[in-house]
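With one protein chain removed, the remaining protein chains of the complex are shown where they sit.
Take a look at chain A:
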């Protein structure tokens, strides 16, 4: 059975002139052991999608509709208490900014042990022992001493590890990581991604990775969903997406990224900027920036169509794009 199944998810925030849809009909699934990356720029709705799954969209008050199922059980219709229990125990979360996610006035050991005592009913000493194991698991040297320290006493990379230790403390089936390495230096980013991959291998959990970084996606993802203006515009395996994208937005992103392993003469630049979700253009939301746009793109919004080889693209001209990008 699919671990996580999202169907037609919509998230609307109240705006000055009516509700604004930050997420507009997203469907996707994550299997155990699978890493699904949601790739998108700021305002694409990728983080809001993750937050809707986690059930942390209370402030500002969002209207969430559609379906989010974990192990087949619908989460959106559950009461607050049950929802919190499930998201707490079965979904682990890692955020971009560990300093904001950890409590500055408690030691990291206390914060990890507290989770174990409340959720698992462990005794103080058992919880402490387990906290040391977890901190050791995320490869922090001298775990026994370091659990007595406060978040500010750790470096950025180490804090990110603490957050991972906290996220896996209840052995969740699904880990949601929202830009987990964006604030880190490249050498530390490599360490943290390696650690996440290793934990996933050992535990068999599913990983939903939210990122804007094409390089990170290529390194760790099995499958990719590309989001633009609140919708998935392309979906496929990481090999499919990188070898021959089927949507002009993905095509543009790949061509606009400079590479460390070679030097291109000129980068392709996608014109314009991502649209404001409150003022989306008619038709295809990408048509104003798209070199392949025709009258059809202005007139009607292309649905996400399933193509051969179980990939999908929301473009009227997907065949043309595929023809041009596949080598």
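What we mean here is this: a contact is a pair of C-beta atoms (placed from the backbone, for glycine too) under 8 Å apart; a residue touches a chain by one contact, two chains touch by 3 or more; residues count from 1.
By our rule, contacts and distances are computed from a predicted model.
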Protein name as given in UniProt for the chain not displayed, "Formate dehydrogenase subunit alpha", "Teichoic acid transport system permease protein", "Nitrite reductase (NAD(P)H) small subunit" or "Dipeptide ABC transporter ATP-binding protein": "Dipeptide ABC transporter ATP-binding protein"
Touch with the omitted chain, as defined above, among A:238, A:284, A:297 or A:315: A:238
Residue touching the undisplayed chain, where the options are A:56, A:118, A:257 or A:299: A:257
Residue in contact with the excluded chain [from A:190, A:278 or A:298]: A:190
Absent-chain interface as seen on chain A, which is shown: 41-42, 155-158, 185-191, 193-194, 212-219, 221, 238-239, 242-243, 252-254, 256-261, 263-264, 266-271, 273-274, 289
